[in-house]
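Before any comments, here is the structure.
One protein chain omitted, others in place.
Letters A, B, C and D mark the chains in the order given here, with residues in each chain numbered from 1 onward.
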Amino acid sequence: MSKVDKLWLWFHRMASPAYFYNIAGRLLPWIAVATIILMLVGSVGGLVYAPADYQQGDGFRIIYVHVPSAWMSMFVYMVMAVNSAIFLIWHIKLSDIVARSSAVIGASFTFLALVTGSIWGKPMWGTWWIWDARLTSELILLFLYLGYIGLRSAIDDRRVAGRAAGILALVGAINIPIIHYSVVWWNTLHQPASVSKLDNPSIELSMLIPLLSMALAFKLFYLFIVLVNSRSELLEQEKRSQWVKELVTSQ
Amino acid sequence: MNYRNAFMAMLIRDLRIAFRQRAEIMLPVIFFVVVVSLFPLAISPDPAVLKTIGPGVIWVAALLSVLMSLQNLFRSDFDDGAIEQILLSPYPGALLVLARVLAQWCVTGLPLILISPLLGLLLHLDFHIIKVLFVSLLLGVPYLSMVGAIGVALTVGLRQAGALLSLLVLPLYVPVLIFGSNAVVSAAKDMSYNGQLLWLSALLVIATTLGPFVISSALKVSCSYR
Amino acid sequence: MNYRNAFMAMLIRDLRIAFRQRAEIMLPVIFFVVVVSLFPLAISPDPAVLKTIGPGVIWVAALLSVLMSLQNLFRSDFDDGAIEQILLSPYPGALLVLARVLAQWCVTGLPLILISPLLGLLLHLDFHIIKVLFVSLLLGVPYLSMVGAIGVALTVGLRQAGALLSLLVLPLYVPVLIFGSNAVVSAAKDMSYNGQLLWLSALLVIATTLGPFVISSALKVSCSYR
Amino acid sequence: MNRPVSSGNAELLAENLSYEINDKLILTDLSLAVRSGEILFIEGGNGSGKTTLLRILCGLMQADEGRISWNGESIQSALLDCYQQLTYIGHATGVKSDLTTIENIRFFSAISGLPASSDIQSALEWVGLSGYENSPGRHLSYGQQRRIALSRLMINSSLLWILDEPFAGLDKKMIEKLQDRFVEHADDGGLLILTSHQSIDLNKMNSIRIHLGN
Partner (left out) sequence: MNRPVSSGNAELLAENLSYEINDKLILTDLSLAVRSGEILFIEGGNGSGKTTLLRILCGLMQADEGRISWNGESIQSALLDCYQQLTYIGHATGVKSDLTTIENIRFFSAISGLPASSDIQSALEWVGLSGYENSPGRHLSYGQQRRIALSRLMINSSLLWILDEPFAGLDKKMIEKLQDRFVEHADDGGLLILTSHQSIDLNKMNSIRIHLGN
């Protein structure tokens, strides 16, 4: 058996609902614990141990929510697009479930990034909002998420909703880099209204560790939500299949 | 015969349909937000510029959102034949039509008004200007709905109704647009804006008293041919 | 089997329908003109102000007109069942869909581009700026039609399609809006605008080559439930 | 089930109706009369003008010439009274695709001026939609949607029924039931005007036939 074949085999096993259900069930508690620990490390580290910024005072501590959620907002869209592609090409239902549960949480991360950014922006720039490249792209990303969610909720046949929204996610994914670069380029042309302090390369270790652990915690939290969603969704979708019947009778 | 019952039945039906299609409630608002945010991209992100064009842009966007949300006001009733049942009802058409427009306003006009302060912030408007903007929209948007509904009733039987509708309705929207955006501009210049708001109220009263009758007879005409 | 015949049959059918409903040809243009002329009313009639906001306003208005005119792209085919016949045709869906979008563009996009210089004059733009505006619209509007058609194909089975359509499509319009309006702004500042026009061309090529396939598969999905 | 309010001697009279559209004469000098207890069956090939006639009779369209009267009064002046006595069901059903069966029926009965207490449950059973109470209209088949519209014939207490192809899309069992209901309505003193391409057995009823077209 070649390596590629082995990979395929693994892939198919993972995609088999019963197998996935069990594995996910066993992983969940671990993920939950890890999320909580990392979250604690991040917040204690960020709120207590990290020094106050010499310029921004304690206000900067919102970074520990803002930056991870901003990172997640883009990451989750990528996950969603990849899974949509898998669903459209190979008709693997699990991918559709992942894409769907990603949408809402991705939109929430994006919203959180926008809100925390604005809150931070008020003391920083004296205004809640500027039409800075990164901020604008983030706003458009929120619209893309909302479009995806809107389309999904407007179609009440689950199978069709998955395919239609999948097409949308892919078209959106092709567009994201284009949108991003057009906005960046537009901004440099215009001379941004006020100097954005988003690009701040120098960062101390005592700030970096809590930041990274928060980022990891956000990722795990996302994974947790997706797995929980997928499990209940799988039961729902496969309720007539043999393994669900066995599962129900065994309990 | 119970007028209140019929009115409520119509109102509840429409609210119910709207809430079933959850998207319908959010979408005109989102359209509003998206259209407003196109302008900084198309014109300039400079706060000074945005401050001057802000009130006008928000008013035009509100007007277009109302227009957009109205397009399907009677469409589905027309397509599935419910409009014939409404016209053949023993209750006065104006009553049922009023309920229909009211439901539409609750679902699309109101959220739009409520979100407008946020857009004011995005365009860097000051707080006291946002207040005036809010009041002017509160008075103006119901007028837009009512007058728009007349246009919809006239065009509902036609295929390319959307564009024709805007042609009919936008000229009627001009006075409200002028008074509304002017009130805000005056406020920005620390001038009095009570006159404009009074005009808006007057237009609103006229529209809501005469509107339902005009709409119901327009509907009758639209249904009398195929 | 004759691919050219099928393509022409579709194209001619749609052009014929459009010319039968004479209004359809004029209306997106009129909408365009009316929306643009709302801005001097809502913001300020001052030529200096209009000059700065002009390019952006014309671009946003063009974008909204295209969106408005697209709403019924597949609606009537969907309602009367013609779409099923198109999907069950032995010819590739992308071919027929391309003909459909092309017809739509001839009927609504083209007139809109042709009238834009006039609106430029209304907003006091200089002649050489109007030239750039014209070229940017010529490159940008077909992209808007093609990408918009994807959104239409995805939402055609839905009731409140109009507003959802704009939410799906407007974010995808952002790059074109930026490049298009910026080309004009750069021209006004005597800066080079070739880069923007190149970007617009590149986007156009991508959209027209991939678009038809995406649209036809989206249509298939939309038709597979009720 | 409610009985028609007054079973007296209601009469719908149409005299010398003419209707022309785009230079095509569709109805020429047509007269008809229906009285309490009568069923008027309008026959005619495709395109003979049946739908047009029914829409004119219930006031949705205006004839170019001729007059229609309800109980002796011209229909224009007696409009509201007439509407209270009228149930019209056309090719389109008026069923909202987002409302459930129950909500659809309740809305119809509310705007046609019926008391809220009307026995909706038995109407539902009559049209064979029990089990579908809470399905939104768009989830129903063509025939099931038509059944919702027809359920009004069970709740309704109006005198004059004008039905355009009421049997279209229905299965045989439902057609039977509907025919029985028509007889019952006529026996109660109601008036009924209908069209259909299906040859139905109206012999047991007090029916008149009109043939449109050549």
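Assume a contact is a pair of C-beta atoms (placed from the backbone, for glycine too) under 8 Å apart; a residue touches a chain by one contact, two chains touch by 3 or more.
Because the structure is a prediction, the values reported are computed rather than measured.
Within the whole complex, the absent chain has one touching residue among C:V35, C:I86 or C:I115, and that is C:I86.
Residue-wise, the contact with the chain that is not shown comes from C:S76, picked out of C:S76, C:S192 or C:T209.
Seen across the whole complex, the unshown chain contacts subunit C at 1-2, 5-6, 9-10, 13, 16-17, 20-21, 76-77, 79-91, 96, 223-225.
Mapped onto subunit A, contacts with the missing chain fall at residues 156-157, 159. Taking the complete complex into account, residues 21-22, 24, 44-51, 91, 128, 132, 139-144, 146-147, 165, 168-175, 197-199 of subunit D touch the chain not shown.
Everything that follows uses one rule, which is that only the chains that are shown with their structure count from here on.
Ranked by how close its C-alpha mean sits to the mean of all protein C-alpha atoms, the top chain is B. Of all chains, A has its CA centroid at the greatest distance from the CA centroid of subunit D. Distance from the subunit B centre to the subunit D centre is 37 Å, each centre being the mean of its Cα atoms. Between subunit C and subunit D, the centres computed from C-alpha atoms are 46 Å apart. Each of residues 97-98 in subunit D touches at least two other chains. Across the assembly, subunit C contributes residues 159-160, 164, 167, 170-171, 174, 178 that each touch 2 or more other chains.
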